[in-house]
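What follows is one structure encoded as structure tokens, with my remarks underneath.
A single protein chain has been omitted; all remaining protein chains appear in their positions.
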Amino acid sequence: MRWEWVARNTGQLAEATLDHVALTAVAVAIGFALSFLLSVLIHRRRGLGGPITGIAGVLYTIPSLALFAFLVPFTGLTFLSAQIGLVSYTLLILIRNIVAGLNGVPADVREAADGMGYGRTRRFVSVELPLALPLIVAGLRIATVTTIGLVMVATVIGQGGLGNVMVRGFSFRNDTAVYTGAVLIVVLAIVVDLLLAGLGRLVTPWARTRGG
Amino acid sequence: MSNAPSRAATVEFRHVTKRYDERAKGNPAAVNDLSIEVPAGRICVLVGPSGCGKTTSLKMVNRLIEPTSGQIVIDGVDASTREVTELRRGIGYVIQQVGLFPHQTIGQNVATVPRLLGWPKARQRERAEELLATVGLEPARYRDRYPSQLSGGERQRVGVARALAADPPIMLMDEPFGAVDPIVRERLQNEFLRLQEELAKTILFVTHDIDEAIKMGDLVAVMQVGGTLAQFGTPAEILASPASEFVARFVGADRGLKRLSLSRVRDLPLQPLITARPGEDCALARQRALADPFPYLLLVDDRSRPIGWIRDADIPATGTLTEALAVPMSPLLNRRTTLKDALSMLLDADVQAGIVVDRAGAVVGLVTVDMIADRMRDTAGENRFGPLEPDAQEDDAAPTGEGPDGPVDTLAPPEPVEA
Partner (left out) sequence: MGPDQGRLTMELIGEVVAWFTDPANWTGTNGVPNRLLEHLRLSGASMLVATLIALPAGLAIGHSGRGGLLAVAVANLGRAVPSYALLLVFLPFFGLGDAAAFPALVLLAIPPILVNAYTGLRGVDRDLVEAGRGMGMTELQLLLRVELPAAAPVVVAGLRLAAVAVVATATLAALVAGGGLGRYIADGFGLRREDRLIAGAILVALLALVVERAFTFAERRTLLPGDQRRPSTADLAPPPLQSGLR
């Protein structure tokens, strides 16, 4: 470990970290928006659940390196290619958790809402959605942490954030760069996970008081 | 409750049938040609074994389930012609699992329908607090808690408060006390009956428990599997003359005893008794006591409240009566005590007679085990409790005990008695 290398390259490391965060944030945001729409669709028409999660499952199973390889002839070594790949991997996790959250709303709560005269949309927004939040947040955490790892693979299409630092370090036998990159990625994943967990607690105050 | 109860509404089922699967073989109905009319301000209990269509019937009133044919008419208006959410906001709904919103505080839960109706915030909060107090939950303690922090009984109370929030003329209650233990259930039942005396809502109440049906209902509709109505009448009618073998079996072999729970002490001609006050002349008292067939004299205080018994034979020939002569009390009953409770208290205390007191604790007469037994034997087919004669107007509410049916204890006479 050569600390002077780290000290010399703080600017570059910071930039790579920011790249990493940006790639992750954009992918998770787009993935969440897409997943949310698809989940609502599945929630309303149960029959769509099989086909949609089936496709998301195939996307999820295809190794990321292969997926990026498929994209390159079409969208090149670009931010767009990276995003298409990264977003694909968030879909299964997010859809499954959002749908599970919505389906997990207790039947008696739903019945009580209907019985008191909630309309369908109102019931969704003010009863079902809040109750699905814990699972939705759990899905977001997993999707985000997974994406932080996957961004590394986007190095092969020149987009990898901290992955670039590591791969370059590996190529030039610079162990310090490899370790520094690895540590930064893991720390980034843990910090973001904790932040999201905290956010989750903040928006679900009722879940904190169990049995209190 | 501070505001006057809203007008109750009549609910009428007119040839209501519900078939879940139109194409099923044999096409069994969940509810088959149900016609009943529930007068405004009454509790009608739908009771029957599981699969008899009682819950389906209930849910057709607020259109959580739509009837296949027939009409449900509320105050003369066909429910199917009304806008469904508006209809539901005007009908209180309480279910066994309560269905409180876990993500909202108790106060927010109770204010649900007022919020849907767009009441001003302050009025919503005020109403929630008022209702929490009504159901016996201290608003300051409960308002900001979440449902997960409450016991089962407390949650049920909140459920009732929530259903009452917009003061609906009708309440639908689906096994509302089914998920709590027997002791809590009994207390909730009593509290609810007392509440209903003030509210006078039209209530449809579903249960599978015949005892609960008899206790809670002004009217009872016994339903049987296949969704048909087996009998519709007052609890007394159903116990006295079951319309069919099915009803007789459903109400049970002990229906004679169950009927005792429908009669109250006030329904019996009370037996008079001889009383005397401390300080009275023994000779005079003895003379009066011996003139009466009952072998005891009751010592009472200056406000006619019982102190204790003196056997006729034990009254001294001379001197004045003192409290020291009196032996401990019989059970104290009041006019609202059910005969079932009265009998049970007398048997428990191993005595033949109980003293009936009025609201102020003053003696009004005697009830004996024999009188209750006689009562049980006669009156087959008799219907003393017409559906339209509310209990609620009874003036002599219990001085002790906890509710309309609450047993009045043997113990404490109005003032301590030195034995």
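By written order: A and B. Residues from 1 in each chain.
Here is the rule we go by: contacts are C-beta pairs under 8 Å (C-beta built on N, C-alpha and C of every residue); 3 or more make two chains touch, one makes a residue touch a chain.
Here the structure is a predicted model, which means the values were calculated and not measured.
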Ask   = If the full complex is used, which shown chains touch the chain that is missing here?
value = A
Query = From the list A:6, A:30 or A:138, which touches the chain that is not on show?
reply = A:138
Residue among A:17, A:35, A:81 or A:97 that touches the chain left out of view = A:97
Touch criterion as defined above, residue of A:14, A:33, A:72 or A:107 at the omitted chain = A:72
Ask   = If you put the missing chain back, which residues of chain A would it touch?
value = 53, 57-58, 61-67, 69-70, 72-74, 93, 96-97, 100, 135, 138-139, 141-142, 145-146, 148-150, 152-153, 156, 163, 166-167, 169-170, 173, 175, 178-179, 181-182, 185-186, 189-190, 193
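As a working rule, only the chains that are shown with their structure count from here on.
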Length of the line joining the C-alpha centres of chain A and chain B, rounded to whole Å = 57
Message = Going by the contact rule set out above, which residues of chain A touch chain B in the complex?
response = 106, 108-119, 122, 127, 130-131, 133, 204-206, 209-212
Key: Of all residues in chain B, those that touch chain A in their complex   = 62, 64, 84-91, 93, 95-104, 112-113, 116, 145-149, 162, 172
